[in-house]
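In this view, the complex is presented without one of its protein chains, the others remaining in place.
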Amino acid sequence: MTFFLFFALVGIGLFTLGLYAVIVHPHLLRKILAVNVMGSGVFLLLVALAKRSDSVDPVPHAMVITGIVVAISATALAVILMLRVKGETGRVKLPETPQE
Amino acid sequence: MSVLIFSIHWQVMVVLLPLAGAIACFLWPRRGVMLALVCALGTTLSVAGLSWLVVVEGAQRYTVGGWGAPLGIDLYVDGLSLLMLIVTSVVGVAISVYANGYFERSRARAFWPLWLFLWGALNALFLSADIFNLYITLELLGLAAVTLVALAKGAQPLSSAMRYLLVTLLGSLLFLLGVALLYHSSGSVDIAILAERLSASPVVWIALGLMVVGLLLKTALFPLHFWLPQAHASAPAPVSALLSALVVKASFYILIRLWLEIFPPNNFVLGQLLGLLGAAALLWGNLQALRQTRLKMLIAYSTVAQLGYLFLAFPLANIIGWTGALYMLLSHAIAKAAMFMAAGNILRFGGHDSIADLDRIVQRLPLTVTTFALAGVSIMGLPPSGGFVAKWLLLEAAIRSAQWWWGVVLVLGGLLSAVWIFKVVGYAFTPSPVPHEVRAVPASMEWSALALALTAIALGLFSSWPLALMMVGLPFGEGGGS
Amino acid sequence: MSWNSALPLLVLASSLFPGGVIFFLSEERVVTRTVLNLAGATLKLLLVGVMIWGVFHGEPYESRLPLLPGLDLVLRADALSLLFVTLSAVLWLATTVYAIGYLEGSPNRSRFFGFFSLCVTATIGVALSGNLLTFLLFYELLTLTTYPLIVHRETEVARRAGRIYLTYTLAGGALLMVGTLWLYTLSGTLAFTAQGFLSTLASSEQSTLIMIFVLLMMGLGVKAALIPLHGWLPQAMVAPAPVSALLHAVAVVKAGAFGIIRVVYDVYGIQFAATLGVTLPLAVVAAVTIIYGSLRALFQDDLKRRLAFSTVSQVAYIILGVAIVGPIAAIGGLVHLVHQGVMKITLFFCAGNIAETLGIHKISDMNGVGQRLPWTMAAFTIAALGMIGLPPLAGFISKWYLGLGALEAGQGWVVIVLACSSLLNAAYFLPILYAAWFKPPPERWPAERSFGRQETAWPLLAPPLVTALLTVVIGLLASAPFSPLQWVHFITTSEYLP
Amino acid sequence: MTLLPLIFDGVLGFTLLWLAWQLLGSPDLFRAIVLFIAFGLLMALIWVRLDAPDVALAEAAIGAGLTGALLLAALARLGPPSETASLDNQGDRASVAEGGGLPFRRWLVALHLVLACGLGYAVMSLPSAAPGLSDAVANSLALSGVSNPVTAVLLNFRAYDTLLEMGVLLLALLAVWSLGSTPDAPPDDQPVGGVLALLARLLTPLLLLVAGYLLWVGGRAPGGAFQAGSVLGAAGVLLVLAGWRLGRRFAQLPLRIMLVAGLVLFMAVGLFVMLVGGDFLTYPHASAGGLILLIEAAATLSIGMILAALFLGIRPDSRADQ
Partner (left out) sequence: MAIDEVVSILLLLAGAVFFFAGTLGLLRFPDIYTRLHALTKADNVGLGLMVAGLALQAESAAAVGKLMVIWLLVLLAGGSVAHLVAAAARRRGIVPWKR
């Protein structure tokens, strides 16, 4: 196994870990972290697989840079929402079951 | 005249005008309303120009940057995307007029640029022929939509917005992972090139599976709908309208595009599965709607149900079925926007939206109740309305493909929705024991909602034009389908 | 657009337009509203008169709008549709006059008259439909426009009645839609054609066609109140009297019955339906409905409920006439469409007068009403005797032809049913007449209103008198040209041509 | 000597996974965020290993640095860490109870394992030669106006993506400003140490210089608008931390103009070349380099300002209103 495939698998690991954490952990800050970890996993996969050919493929690199910027935008929004939820409800997690 | 029309790059205008409008509203918030309305008009005109171009010259491919796929990004307009653009414009203009009366000054400052951003994102999404570009438009759309939900006051909207944000991010990431796998198995992110190069291999199936799950999450197909009722019900009324009418449809549009273009043909099982989920959504959503005591919650659950109709086209998989589903999308978008706007009027009028306390509102807000009833006619699928045409086509597809059980589901869904619609209308006719304080509703809010409801009815009388438009560029293939 | 293709649209518009305008009138503008209503009704009558003349001389009247791919919205005037259109137009005029008097001073009149006009529009649309899809469209529209009329009183009871009404009619509408669509996928057309358009289909489709027939009959039978789909009709009695009159005599039940006629004659074709073997079961259902409705009517003390069950029974005559395969029985059934309408609307007008003027709803309270309301009771008596089938009134003509037709078609059992039914009719109408005319009036009426020298307000009195007169006239002059009977003869010659 | 990189990569990858595991599971949120920053730095190392220096720069500045700062600031505004941590733990237990207890988790874990295996299988079954676009990029690079292929993709071949992405960034700012009026806004008048002010004063010019360099060099070597912008953003964050605020007059329209300058100029250039006669964003080959630099300069400014404003979290003139 070549090293870039290894990194691609690490990316998958990160993605899965993040997904699990998003579902399981109720604390919003943790959910935000988990989404970021998931994103990193996807980015890693995207770039690592581009190493398969000898010449570097710059397109995934550009995509990942775009993705990183999108990720921080989403994180900023998530953070402000989290703070507002805390301010309104006094708790940093979502109500467990939506009202039926 | 026609030279002018053909020399303008309408595709670009359609995307850039709302974005420019958003920036202008951001720079000069005090003139937000004026700028936004001008922009809404300009965008609508651009969509009209684009429609003319497409109707006259057929489907259009546009190379941004002049490079062309696979290196550059292409925009592609055919009947399918044009239809989505037109729906967006129709609903968009009505919502703009409505929102002008709805928001007070402080929240209007936030609303206009966000809404225009959302509009731009929708238009960009419907035009894009590039799955990575679609990811960015999805994010743009999601972030704008979440923020708009959170503009409502109170704890409930914030919690729903937060849940919605997490869901939409999760959906986007699943989609992006699929994009990554597809890129690495084909070397392109252009849909047309992907369609040529992809063959049914495990990677492709897994990638498509991820994308489908991500998109279903955003489209809120049962059982992934858990986030939708809260978010759509607690948002400000114009936002609820545009979420239910347009935003959930955007991810459905991508799904249908991918399905038609790049899915390997032997996907019978997946089609049946999607149909099954759609049927479950239809029944579950309507049953839940029946149990609701608050009007906006009820309408939100009805959105869950109506989304189910759209997925009934997947197992039918013939042209009549697709056109039926799209017609459903069209008429649901317009009718549901009208309905949410009517609910907004009722909420503003009595200060509450408890169904049992509607208190003879039919006498005091006759226009709004008419709006609700007309929109209800379309949602039930009674003639003459867009909903009827859609249901007719879907039912015809079910009978022609000898899958009558989907027809049973269709009829049952329509009847269930009739039950809750008439429940609401019935309460609108009866006095409630407790009198309520009332507040006047601006005429612009009542009339814009009514205009949409009437459009939904008109769709039942003039269906030939939208149906012909859908077929431009043959988005559903030529023959009887796979 | 030529005059001939515009005329059906104009007939529709003559009630649609006033209806649309009336919605936006404020409550107080009584004069404008009344003028609009009466002008619309009169104009419609005139237009219909023109069409009758034209159709009799072979003029085609047809309007088309594209509605679905391959299917148009077709409005076409033929002899059969004109039968129903004329009935609706005449009775609408009468009911409008009556409703103006009946609702005087009550709230929400603009809404009422708006939906009232829309309801008539839908009925006319049902009558003029040139294909099954158009029929379906107006049929559902009728459901929607009658709902606000039923819940007009805004009471809990009214809302419950409205809910039951919707449950029945919407479910029926859905079945009708499925049947229609299924038929369309088989035949590729839905246009009403004399002697039907299905007989050319392959014989392998026969079982499917029977299934579709059942679906369609279930969909239409709801409105026609065939057993066991009649449950909504007695409940809907909570509506104001003009609405009951309209529902029972013209709009809803007749739309169902008319639909059954259309399907049997112009979709399946009577001969083909007979070869499929679907007519006999239909006749049996109709016969059962006749007897059952009469029996139930016998035991009702509420006047309007008794009339309602009487409707259940009487409408089934029409269907019975259609289902006995034979031209003479068909004449009996079709002409009953008109005759029953005229008679039943008279009865409901009178019931409304009695309730409105004296506050009486129960038959047991009706002792001596004839002395206080002689004209009203006279009209009631004529209509009731007509219902029983006394010659030379309208009801006699229908029953005579029905019986004759049954014998001609070799279905002797029908005559027994008719005889039983007539006896039962007598049993539930004659006691009312006896009580009203011959029993002494009570000291005070429950809630009497005074109208000066007249027994009641003239808009309430004139319509029943006119329709009662009609009952006599169409019975006496049954053989005059353009009488309902002659017109029905004209229809059957086209349906039963070899 | 081929063993060494292998070990290095192995350690790197497993540490990354371990860090992710830790940061997602550790009960102390502060610790989790610090671990997240470390995670970002490690990611940057991996990018370098994967021959993606541009990504590495962006990751280090944005992924690790600014995201970390954002999260730490958020944590500080959430309240005392001990309280949130205990709340978090309670929540954990509660959610397990409500979610059906252990079996639910067990199923979830199993599901995720299946997902991971499926994905792993998918990745392993990919053809060994990448069908990427490296050749296409190399062939058109000469026409793109820049010699750094990543910049060429970002600002020429797929410039439309980048344009929309600038939109996402601006949208995030809009969102934060619309929602950012928290009732319990943090006390801004915290005593700021003289040391921090000194550090800010020393570092800011240097960061500006670095940003300028990255922007300039981006055309031919790793760097570019995003990297430069994020360095600029870091300078902004430092200034915000040191207590420096924009003047009231400047905080209104002039600030907003600077925030949108990148996107506006991008769109304007795209439209301009369209009027000259190409498709949208089709630069003439001769002037492509200059146009790209122009766009990048404005974009750098806007990105930096937006990132700093995102960190600040509220509209700068909102206090002036009150």
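Details
All chains are identified by letter, namely A, B, C and D, in their written order; residue positions are counted from 1 within each chain.
Note that contacts are C-beta pairs under 8 Å (C-beta built on N, C-alpha and C of every residue); 3 or more make two chains touch, one makes a residue touch a chain.
Please read all numbers here as calculations on a predicted model, not as lab measurements.
Put simply, the missing chain touches D once the whole complex is considered. In the complete complex, the residue from D:I7, D:V195 or D:A286 that touches the missing chain is D:V195. Across the interface with the omitted chain, chain D contributes residues 193, 195-196, 198-199, 202-203, 206.
Here, only the chains that are shown with their structure count from here on.
Centre-to-centre spacing of chain B and chain C amounts to 43 Å, using the average Cα coordinate of each chain.
Between chain B and chain D the centroid-to-centroid distance comes to 31 Å (mean Cα coordinates, whole Å).
One finds 68 Å separating the Cα centroids of chain A and chain C. Across the assembly, chain D contributes 119, 123, 126, 130, 132-133, 137, 157-158, 161, 165, 168, 171-172, 175, 179 as residues in contact with two or more other chains. For chain A, the set of residues touching two or more other chains reads 15, 19, 45, 49-50, 52, 59-60, 63, 66, 70, 73-74, 77, 81-82, 84. Residue ranges of chain D in contact with chain B, taken from their complex: 118-119, 121-123, 125-127, 130-133, 136-137, 140, 156-161, 164-165, 167-168, 170-172, 174-175, 177-179, 253, 256-257, 260, 263-264, 267, 270-271, 274, 278-283. Those residues of chain C that touch chain B in the shared complex are 23, 65-69, 73, 107-108, 111, 136-137, 140-141, 143-144, 147-148, 151, 154-156, 158-159, 162-163, 166-167, 170-171, 173-174, 177-178, 181-182, 184-185. Residues 360, 362-363, 366, 377, 380, 382-384, 388-389, 391-393, 395-396, 399-400, 407, 411, 414-415, 418-419, 422, 425-426, 429-431, 460-461, 463-464, 467 of chain B are the ones that touch chain C when the two sit in their complex.
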